[in-house]
Structures are given as C-alpha cells and as structure tokens.
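Please read through the structure below; I'll follow up with questions.
Removed: one protein chain of the complex. Kept in place: all other protein chains.
This part shows subunit A:
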C-alpha cells in the first residue's frame, strides 16, 4: 500500500474542497472495497478524505412522496428500514442478496454504487487492464470471461458492475444527488449515472473530480410485486452470474433491470413494454445488443429462464 494522507471532513463543503485540492484524492466511507483495492495497489490514492462524519446518514420522506436516502446510510440499515421494506421491497431484497452481514454493516449507499468490478484481471496487477492502467490493454478479452459482460462492452473492457443494490435502484428510477467542488448540486438519474466503457473504462461514472454523492432519492412508490432474483454458483456470498430485479403490476405491466451483464444495471424501455408479452419477448429486448463470449453465452438463456421464473412468481 502506498502512503497516503488522511483527513476527516467536518462538512460537505470541506470534503469537496479537500478533494479538489489534492490530486489523486478519494473519499472513503465504509471502505469495504477501497481498502482491499489499496492493499493490492489497484487503487493508490494519495489522499483519503473520510466522509463518515458527515450528516448523510438519514432516510427521510421527500415532499413528493418518495424517500431520500443519505449517502452514508449503511446497507444493513437501508435494507431493514420499515419504509423501504414496505414501499421498495425490491431494494431491500437486492441489498440482502449482496455481500455478507459484516460487509453490509459497513458498506454505504453511495459506496455501493461506486464499487468497482470483480474482473479477476483487474485484480492482478501483473496483467494488462485498461480499467486499472489505461491503455495497457484488456486481458479478459480472449481469457477467462465466464462472468463478464454481455452487453454494453467495448474493445477496451468487458467488465461488469457487481452491485445488487444498483439493479434495484435502476428499476426504481432512483436519482443520485451530488455536491460539486464549486458548491453547486445536481441530480443525476441513475439511468445516466454510469458511463459506458468505450475507450475510457477507467472512468466509470458521470461524477466530476471532487464531486461527492450526498444522497440517493427514490420517487414515490410504484407498488406491484417486487422480486429480486440473484443467480449464483453458491448459495451466499457470491457475486451474481446474472440477477433480475422486477416490478410487476397486477395487469402484467412492469419494469425489469438486470445485474451481472454489463458495466451498469441494464434496463431497456422496450423490454419493460414487452413484459406484457412475457419473458421471452422482454428478454429479447433486453438482450438485443448482446455480444457474449463463448464462455458467457450461457447468460442469455439463463436470463430468459430466470425472468420467466420471476414473472411466474409475480403472477402466482
């Protein structure tokens, strides 16, 4: 691990100011991903700004009937929140499908959105990786790709985003609220939050340098049956091979988002529309642009079958 400066931010303004001052600075909250990556020297921030002391740890009702989740709300607390369990059960279920109890106790809402890929080549500093070392090449392409992306990939990167929570956030149309270095704030719809890998897979989100997530806001509840189905090789403590987050209304309409298939939670408007026609039709829309490898082509039938099971459960 490289030496780094560490400071605790006393206010959001101070946090963004500090992040802007020091090049190579990073915010740290739960640290469940960042510290591991620093130990492996995959991340080597010169400066850590600890934001745990900021007052972003509340879940509050919004005037338009939604919920504003502070950036520092821990995954455990968010999953257990009565309002979340009642009005946004998809979010609660997605959270509980991820990581372990110990990790969820530390991991935060904003940090969960910003966790980095689990591509094994990203994790081995001897191997070329455009995400870790821009321009060095992608070792995953042509290598072990069983759990890589099948959608939205580029010639530079085929990594997936590993979050379960983000899949639920996408299906629920969450908005990411931020504070910028210049003191301004903005709201980024989750649909626009993640950048496609393109030629710059190292830049994963729309956040500008020094920009701090302050909250994630959910619109008013949409009801329906909300199901999160995570498919994995072992029963717990494993990343998704694929996951399906679905909200199905009594008339059969609804929304669906996928995890484990792309650099972001994958949702396609046409697939939502096609849900009324069943899993096959919706899966066809979701996977229309899929470019699987030989090793991960199984994800295509797996998604259709999983979605089919989810829809049966929702209607059952």
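Here is the rule we use: a residue touches a chain if its C-beta (ideal position, glycine included) is under 8 Å from a C-beta of that chain, and two chains touch if they have at least 3 such contacts; residues count from 1.
Here is the rule we use: contacts and distances are computed from a predicted model.
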{"item": "Identity of the absent chain, which is to be given by its UniProt protein name, from \"ABC transporter permease\", \"Xanthine dehydrogenase YagR molybdenum-binding subunit\", \"Succinate--CoA ligase [ADP-forming] subunit beta\" or \"Transketolase domain protein\"", "value": "\"Xanthine dehydrogenase YagR molybdenum-binding subunit\""}
{"item": "Selected residue (touches chain absent from view) among A:37, A:171 or A:241", "value": "A:241"}
{"item": "Chain not shown: contacting residue from A:94, A:188 or A:231", "value": "A:231"}
{"item": "Contact with the hidden chain (one of A:24, A:143, A:196 or A:219)", "value": "A:143"}
{"item": "Residues of subunit A (touch criterion as defined above) contacting the omitted chain", "value": "1-3, 39-41, 118, 120-121, 123-127, 139, 142-144, 146, 229, 231-239, 241, 298, 301-302, 305-306, 308-309, 312"}
